[in-house]
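With one protein chain removed, the remaining protein chains of the complex are shown where they sit.
Every chain is named by a letter (A and B) in the order it is written, and numbering of its residues begins at 1.
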Amino acid sequence: MSEQLTLSRAIGAGLRRALADDDRVLLMGEDIGDLGGVFRVTDGLKAEFGGERVMDTPLAESAILGTAIGLAYKGFRPVVEIQFDGFIFPAFDQIVAQLGKLRYRTGGAVSMPITIRVPFGGGIGSVEHHSESPEAYFAHTPGLRVVTCSTPQDAYSMIRQAISSDDPVLFFEPKRRYWAKGEVDLEAEPEPLGSARVVVPGTDVTLVTYGPLVATALDAAAAAVEDGVSVEVIDLRSLAPVDFETVEASVRKTGRLVITHEASQSGGLGAEIAASITDRCFYHLEAAPQRVTGFDVPYPPAKLEEHYLPDLDRILDAVDRVLGRENSLTGWSAK
Amino acid sequence: MRTEAALDSHHDDADMNEWPDPQEELVQILTPEGQRLEQPMYDRWISDLDADALVALLEDLTVVRRIDVEATALQRQGELGLWPPLLGQEASQIGSARALRKDDFVFTSYRENAVAYCRGVQLGDLVKVWRGTAFSGWNPFEVGMSTPQVIIGAQTLHATGYAMGCKKDGVDSVAVAYFGDGATSQGDVNEAMIFAASFTAPVIFFCQNNHWAISEPVGLQAVRPIADRAPGFGIPSMRVDGNDVLAVMAATRIALDRARSGGGPTFIEAVTYRMGPHTTSDDPSKYEDRASHEEWAAKDPILRLEQYLEGAGILTDEVRTAVKAKADDVAREFRAECIGMASPEPMTVFDNVFAEPHSALERQKQQYAAYLSYVEGSTR
Partner (left out) sequence: MTRDFMLPDLGEGLTESELVAWHVAVGELVELNQPIAEVETAKAIVQLPSPFAGVISELYVEPGTTVTVGSRLVAFDLDGPVDDVAESVADVEAKPARNAVLVGYGPPVEGGARPRRKRASTPPPAGVAPAGPPPEQVSLETPRSTPPVRKLAADLGVDLALVSGTGDGGTITRADVLAATSTVTESSTSVSAGPVASAVRSAPETVAAAAPSRPAKSGERETRTPVKGVRKATAEAMVRSAFTAPHATEFLTIDVTASSELLAQLRESRAFAGQRITMLSLVAKALLVAVERTPSVNTRWDDAAAEIVQYNYVNLGIAVATPRGLMVPNIRDADGLSLVDLAAGLTNLAETARAGETSPEALTGGTISITNIGVFGIDAGTPILNPGEAAILAMGAVRRTPWEYKGDIALRDVMTLSLSFDHRLVDGEQGSRFLADIGAILTSPGMTLTMV
């Protein structure tokens, strides 16, 4: 049974399914009940499942996470919404020092099957703190799983998988793709939550990305055809753990790797992937892996964000670089 | 009972008629000299305590102090890495913990080893954290108590959430959060009170004001009595003499009753004193006024109960001997468990991070295992 849904509606459909299938599932967050969420992702859920299961909370991110932990102790399966990426930091201690560590701390006695939904990423012309990409902080934290979707089908399937997982999961939702439409098969058998997907196959260059830039990567791959270049696009989907086997198989085939993400360069996921793939595929690499990312600046004002976000042209410039073709840095050296 | 009404000296709230009237003074039943005061409001909550029960309380206080002393010695002997003494706070912990039911759930800081003792934590399990063998000595669900929390105040949110869960499940279990005076400055503690009030959560905020947060005096954390805060959040509160085991028990029972009957949260400030250092690595001589120390020594919780029981003809030589023997037994067992504890196997460093398989961790684990077998003589 398939329908056309936007990515945000697909998440909502997944949440509805989860609430219906397991009465221990709870939703918690600011404005998620009567308002249905600032992006309307949870629209209609309070009406359907009641205020005890779809809870509007006071404005306190740390408390939302902390009480979710207490509820998990009591055997519930909370799904917490952080309204915007930039507001996750008050909850950082509860997420990193508590959520990620509780299973380890208690020798496996305590499970924290909590899902944290976070709209993330830029490209929406917003004011400060509404376009962040904080995934690396959490991918770096032991005990947490981090995933992100790029299509409505994945949004639907992956939110259900995240909720079913007995591990804490950060579910990053690419907010600029909330209105993108796609086919969603509500009964589809999904791939494992931790798996990456080869979205379009190719032979010359492996282009790895996730979340909001998957669509950009696909555009880049299509444009590259005109240059006679065959780009293989991989949607990581899972950022912790990363499905290195899929990426490795691809790079062994192409010998060239470009990684792109909105988050700033230093210490980002791209660095982890570049290092791991260099380790695994050193003897197959034709060129050094390239990262196309945001700069090491705070996310800029709306009028400047096009000079921060990776786009089709910057991606293809890096593709040229790994192919040994002329590119923006040909002959460039640091001063 | 402190409520917003109390601060306005207004006693007309109909709902409050069931509860004892607000008092500005510390709730106290036993004076430091061991004299029992008449407190009709509170006496009825502990009227069931007969001679045996009182002796049992004395034994509890004596045993946990003995454990504390033994643990401190073990640290000085190199058997424990660290120990946070609860010396002086025995009555706060015993009086409250002994009021709880098995199905209640406790979320503590790191100093509540007397509470752990009451909840049924094995002596050897108590020691694991401080010896460095594990972060947690016990399964929280077996004893109804979380593992020690090192992040100050974080546990208050967990307790509040748990209490919200009890309410959703329609059970009358209560969650208790133990924390200190320093913790009340943390955002999490204040956020917890907001959530507890907004959701009428059956949670007790039990604050042991032991006057010190390492070297910072309570006056830095609060310019007025800590118990005054909770009414600002809409939570009734009590300020009790934390060295008076009877007063503590009475106050806790009041709070439990309120919670179990749908009345929501209560804040209890148990005023006591940290007679030992913050931990065995601390040196209070650098910041503590000796006079305060002496003043509080005179308010010792065990001494006053002994004096009361002696005056009541309950504390006979026989009882004394039995109590001491029990304490010595426990100390001996505690020491033996500690010294005999084996270190964990190296590869267990990878256990219990995730519920489901994790490819990156699996790879690291395999590579480390290969490394260990490659490096000769590396087994510990």
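Heads up, the rule we're going with is that a residue touches a chain if its C-beta (ideal position, glycine included) is under 8 Å from a C-beta of that chain, and two chains touch if they have at least 3 such contacts.
Everything quoted here is computed from the prediction, not taken from an experiment.
**Student:** Which of B:44, B:101 or B:332 touches the chain that is not shown?
**Tutor:** Reading the full complex, the residue touching the unseen chain is B:332.
**Student:** If I consider the whole complex, including the chain that's not displayed, which of A:40, A:140 or A:253 touches that chain?
**Tutor:** Checking the options A:40, A:140 or A:253, the one contacting the hidden chain is A:253.
**Student:** Which listed residue, B:56, B:73 or B:303, touches the chain dropped from view?
**Tutor:** Considering the complete complex, B:73 is the one touching the chain left out.
**Student:** Under the stated touch rule, tell me which residues of subunit A contact the chain that is not displayed.
**Tutor:** Touching the chain left out of view, subunit A contributes residues 252-255, 282-286.
**Student:** Suppose we count only contacts with the excluded chain; which residues of subunit B make the list?
**Tutor:** 69-70, 72-73, 75-82, 131-132, 277, 279-283, 285-286, 332, 335-336, 339-340, 342-343, 374-380
Rule of thumb we're sticking to: only the chains that are shown with their structure count from here on.
**Student:** Where the CA atoms of subunit A average out and where those of subunit B average out, how many Å apart are those spots?
**Tutor:** From the centre of subunit A to the centre of subunit B is 41 Å.
**Student:** Going by the contact rule at the top, pick out the subunit A residues touching subunit B in the complex.
**Tutor:** 26, 52, 57-58, 60, 62-63, 65-76, 90, 93-94, 97-98, 101, 103-111, 113, 142-143, 145, 165-167, 194, 240-245
**Student:** Which bits of subunit B are touching subunit A when the two form their complex?
**Tutor:** Residues 105, 107, 134-136, 139-141, 146-147, 151, 154, 156-166, 168-169, 175, 187-188, 191-192, 194-195, 198, 351-356, 358-361.
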